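Shown here: the complex without one of its protein chains, the others still in place.
So that you can tell them apart, the chains are marked A, B, C and D in the order they are listed, and the count of residues begins at 1 in each.
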Amino acid sequence: MMLWLAKRLVQAVFVILLMTLIVFVGLHAIGNPVDILIGQDVDQVDRARIIAQLGLDLPLWRQYLSFLAGALHGDLGNSFVYNQPAIQLIMQRLPATLELAVAAMVIAVVLGLPVGLLAGLKPDHPLSKTVMAGSILGFSLPTFWVGLMLIMAFSVSLGWLPASGRGQTVQLFGAQWSFLTWDGLKHLLLPALNLSLFKISLVIRLTSAGVRETLPLDYIKFARAKGLSPLRIIGVHVLRNILIPLVTVLGLEFGSTIAFAVVTESIFSWPGAGKLILDSINSLDRPVIVGYLIVIVCLFVTVNLVVDILYRLLDPRVRLEKTA
Amino acid sequence: MSADKLLEVRGLRTHFSTRAGAVAAVDEVSFGLERGKILGLVGESGSGKSVTGFSIMRLIDPPGRIVAGEILFKGRDLLRLREKEMQHLRGNRIAMIFQDPMMTLNPVLRVDVQMIETVLAHSNTSRARARELARDTLGAMGISSPEERLMAYPHQLSGGMRQRVAIAIALLHRPELIIADEPTTALDVTIQGQILSEVQNLTRQYGTSLIWITHDLSVVAGLADEIAVMYAGRIVEQGGVDDVLDRPLHPYTLGLLNSLPSSNRHGRRLNQIPGMAPNLLALPAGCAFFERCTRRTVQCEQQRPALDPHGNGHAVRCFHPIGQEVPA
Amino acid sequence: ETLNIGFADPVSSLDPQLNNFAGDRSVDLHFFDLLTQIRDNRVKPMLADSWKALDDHTWEFKLHPGVKWSDGKPFTADDIVFSYERARKVPGSVATFAGYLRTVASAQAKDPLTLVVKTTVPNPDLPLNLASVHIVSRHVGANATSEDYNSGKAVVGTGPYKLVSYTPGDRIIMQRNDGYWGPKPEWDKVNYRYISNAASRTAALLSGDVDVIDKVSVSDIARLKKSSKVSLFSYPGLRVMLLQPSFRKGPNQYITDNSGKELPQNPLLDVRVRQALSLAVNRKAIVDRILQDAATVADQWMPADTYGYNPDIKPIAFDPAKAKALLKEAGFPEGFKLTMHVPSDRYPLGPETAQAVAQFWSRIGVKTSVEVVPWAVYAGRAKKNEYAMSMIAWGNGTGEGSYAMVNILATVTPAKGLGTSNWGHYSSAAMDEDLRKATVEFDVDKREAILRDAVNVVMNDVGILPLYHYKNIWAAKKGLKVVPWTSDRTVAMQVSKADGKQAGAK
Amino acid sequence: MSAVIAKAAVPMELESSWRQFLGDLFASKSAVLGLVVGLALIAAAILAPWITPQNPYDLTQISILDARLAPGTESSTGTFSYWLGTDGQGRDLLSAILYGLRISLTVGVGSALAAGIIGTVLGLVAAYFGGKTDAALMRLVDLLLSLPSILVAMMILAYLGKSVGNVILTLVVLEWAYYARTARGQALVERQKEYVEAARCLGIPQWRIVLKHMLPNCLPPLIVIGTLQVARAITLEATLSFLGLGVPVTEPSLGLLISNGYQYMLSGQYWISFYPGIALLVTIVSLNLVGDRLRDIFNPRLQK
């Protein structure tokens, strides 16, 4: 475990270095943030002053070095736009995104797993066929389009759920969370559903494929030969085995969930980091972009770690092989 | 039906429907087994040995189906039981051991979980008692430090150890009948010896009946009381082990025995059976062995032979059994 | 009573002097006042009751008595002195307010209610300039950072509302300031929510999440008009959509002949070509079909009835035949190829407008393609005059004509801060001269005449191609009335209960 | 060596596995449906210039005066009807959809092909050579898979500018890692198989072993991923268009049509976004139906 962690950390540092370098060069090539941020009526003197103040007058390599120096001390710089430490800005917004992503994952599992099980157990049942065909929709419909449909249906026409925003939040562990209040939950439901659509399909398909692959295996037959009840066979023997690919894939998907949150957040005006990063890219707010990507990579490493732990818990074979 | 027969299979037919047509994997199979006896079921790959075993357990999955026959276990027809009742018998009165020790245990569950759940499935004991029982049974299978093995995952055990765990699971409820489907084929000779000796002890001790499925005639020779030879879904010869192996009646049985290297002089060509096993989808109208048989006649091509008794429980499905003159 | 507003512009900070962003300024208006303000396109009193120019370089402002900060301390002229000092050098500011104070040499508190401002050059527009700089208090602001404003600690203002909470990127909740010196604010509580996506804003209004939204998406207007639950308010705005032809000499990679070879000389330098392009565009059709009446046709950069609008300018005709003739005259009977650039994420319906323009130009033989680029890329390149034809929507925030002249029409002179957004580098000596005269002319009428002359000059030159003036559109649930406040801003103060009667200009 | 037994001109009995493959494919009704619909759409897209009443990319053929007309309205020139209505620029939606499908399919298939080839080659190389090559390539794959795809796309496209080529390039950058991973995994399995060893034993050159022996056996899962990734690429392009990246506005893809029409959804002018959406949906569903069936056919466990 320690070994794995160390390896991952060393890798993550490499990845971060590489990525920051790419971002520095890339953003430099795209344009000068000052041109975007500065008012259209600001004169040369003020412009020069601001450029100097942001440190953008230095050659790129100097800028990068001073960024690295700062980063070593945990300072990723101030956002050009918000004039706040980038990291603080991200940390303010990230809980909302995480909450959304996790809620989407939870919905995907809660809805997808039973349906997938059913479709896998009775693959020839018309209902299963419908579900499997329907799950293709989850892959084919663009998120933004579904998002608006959801709003139209559930907010505008039916008026059941709010159309946008985050609702009431509660402070916990130094961050604001909305899943702890009824109002917050109501606000969370639609965007989470929207974001989870792709994942639901994925879970359904993984589960049903897993069931179909597991059922004919010898050990399932052996479990039946032992006289176990179908409930126990499916609930313990089959489920434990399909959880393994499920956890791995969902873990990998977490990154893309956070990425796609950008779209959902902008449709549902969800005040998360996705919206922030979108705006930051549009305004070339480099400290925020770099900070965000660093946080994401760290998050990814963490998620990978969790997945790996889960994976080891679920699949004892891996446990031994890797530590042996 | 004699009262001391534990199991009596009559006219069992199991078919698989495939896109190319129905496969008669088991066709007209009948045999009986007394308490405490060991039946060796032999035949080459695809001859329907496993399907016979699974049919008795009623573990045939679609596209397979038991089409006809009776399976009388202590006089009750298993094919008429409701699924719930059958579930109660499985692992309890009738148990099965599979061929591949690497695949029979669920890789993600610890040994104790897999044993205890079996105990609890058929009796209302406490978890602790179930665990004790599991441990004791493992011990009886010649596994050293069973307490530690209980905590292991299957992959941490060697193949032989895993197969012994599987056998222990089968034995948990002291079943009256065990169906062992090639349980030592994947194992080494020395390990096979260990397992065979444990099995022998157990049948002797508890009077359990055993159906030992294998393609290895030598193993059956050393272990079984009776023997049934299958070919293309049918039993072609059956009887006491000495009768069948020493005085085979069916040309196929003879061919098998003759092709064993030990039956031939060192370095000489082996006596081989020409040709290959027939395609179950396109069985000839007459005897399934017709094409490969040296004693075939026109009758064999047209008529299907029945399993005729030849005294002393020895029966053969052949018009021209060994020892009889073949009409020219 | 609570008012829920859904607004479109992002907010960078609650520090009213940090960034001159639209969203920031709307929010700040709730908490902080200005010395003067622009209402109905004219400079009006706010914290200053009255003002006069003592000489060419000196202005005196009389302040409103009895104004208190929200923490109870009295407001004095010294706070203004402090504010103007701070606004010039707020650390971390990128869109600085310093430009508005460029001509201010010094500000002094003559007495607690009298402020004297000295300017470096004669500046008749000073009261107008000061209408953009928010006033913060010295006693709280002296040691406050932007961070203190965001946390709410330093949000102590003289405005009609007090801050309750600020969730960055999401919402600002405010409460009536009972000690407010002006008329009693109508709402007990205001929930000011950032909803950037236009369709989401409409949906939020329709579903009852919010009571008022701003910048209503043009495409939703039809739907909202039909709805019995909401009313729509649209008012003429000050933002004008312009095309800026490039006046760069020599070849331009975005202008080629019909076979794709670069032309040796920029045809846009020929006034006939510019005229042709202008005449070829059916502005009415664009306003009707693309903007669906959320705009009015523009023939010059100021909308009608504003200071600097020239009523003598004739509407630009839609005359493709004449356009073709002009092209022929200029030596392009078969036209040429042109690539026009628009920012993707900046101007409402900008790309759509560009495509429509491209349609019209293509019909007279100027085969036009449209490249939509992110603002991040566009801003830098347009500024360098790389594009052949660029688009800009200029907000005449000051409500008068010279603001645009300084920034988008004057010959580019970085040292003087002239022509900072003159992307095509249009240059006209006559226009520059008009601008020079206007900046020192204190007489209102004479000054207006100068501005009108400048319009004449530019429109004859076709230095820019005006297309339309955006309207400002709000929608509110039935029973509420929205009246514009300061140009382009969305604030709680502009929303009132409609007193039963159906109000609102449609 | 006795040549006596050499028997000349024994006729070869050829039985095509291709035919068996088709048989398997056609055994599934939904796959046939998917195939038929998919092929019809592809044909319509290819033939678009000859079968549509209008070239929606020719600015002189469209007129904003015809913008947002309801389905069935006659065009202002009076020569044809807008059967599916027009979009915000006055393009005939039917024509725009077919032209848009061309672009979407080009983007989808083009990026899947390019990414597939690059990814597969790199995956095979990684698997066959192992060691440092493998480690380096797989770290790169990990890095790419860990970066939020949309953000990467935004940065690349913001820098390169919009064009079909650039969108394809972006998608290739984003997607090749999936193929590389799958190809490597599959190749690692194949490399262990005895036929590879047999080929080595017979002195067959390495490149030939990789290309002729391993590659064909690694292809089935890659083909399945390919069909999925085509669909993924098309939706991703639509999402990029929604975010203001993607293809040039004057030559809209299906995704761009949807996201342009998206703003009119609330106003009741549903057709601008609805019909392109349906076209996209049908395309992707039919692709997936075929892909699903392929997966079943190629899955050895489900095979008899």
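As a working rule, contacts are C-beta pairs under 8 Å (C-beta built on N, C-alpha and C of every residue); 3 or more make two chains touch, one makes a residue touch a chain.
Criterion: contacts and distances are computed from a predicted model.
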*UniProt protein name for the omitted subunit, picking from "Monovalent cation/H+ antiporter subunit D", "PP2C family protein-serine/threonine phosphatase", "Inner-membrane translocator" or "Peptide ABC transporter ATP-binding protein"?*
"Peptide ABC transporter ATP-binding protein"
_For the chain left out of this view, which of B:S123, B:S145 or B:S197 touches it?_
B:S197
*Where the complex has a chain not shown, which of B:L89, B:I273 or B:A315 is the residue touching it?*
B:I273
*Of B:L210, B:L256, B:L280 or B:C293, the one touching the omitted chain in the full complex*: B:L256
*Tell me, which residues in chain D touch the chain that this view leaves out?*
1, 3, 5-8, 10-15, 17, 131-132, 135, 193-195, 197-205, 208, 213, 216-217
_Applying the definition given at the start, please give the residues of chain B touching the unseen chain._
44-45, 158-161, 188-194, 196-197, 200, 215-219, 221-223, 225, 241-242, 245, 255-257, 259-264, 266-273, 276-277
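FYI, only the chains that are shown with their structure count from here on.
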*asked:* Count the C-beta contact pairs for A-C and for A-B, then tell me which is higher.
replied: A-C
*From chain D, which chain is the farthest off, judged by mean CA positions?*
B
*chain A to chain B: how many Å between their CA centres?*
53
*Taking each chain's centre as the mean of its CA atoms, how far is chain B from chain C in angstrom?*
89
_CA centroid of chain A to CA centroid of chain D, Å_ = 25
*Going by the touch rule set out above, which residues of chain C reach two or more other chains?*
199, 203, 206, 345, 374, 376-377
*Any chance you could list the residues of chain B touching two or more other chains?*
none
*Which part of chain D faces chain A closely enough to touch in the complex?*
30, 139, 142-143, 145-151, 154-155, 158-159, 228, 231-232, 235, 238-239, 242-243, 255, 258-259, 262, 265-266, 273, 277, 280-281, 284-285, 288-289, 292, 301-302
*Can you list the chain C residues touching chain A in their complex?*
6, 10, 12-13, 15, 18-20, 91-96, 98-99, 102, 146-147, 150, 167-171, 193-197, 199-200, 203-204, 206-209, 345, 374-377, 379-381, 383, 394, 403, 406-407, 414-417, 420-421
_Under the definition above, what is the set of chain C residues touching chain D in their complex?_
198-199, 202-203, 206, 217, 219-223, 285-286, 289-290, 344-345, 351-352, 355-356, 358-359, 362-363, 367-374, 376-377
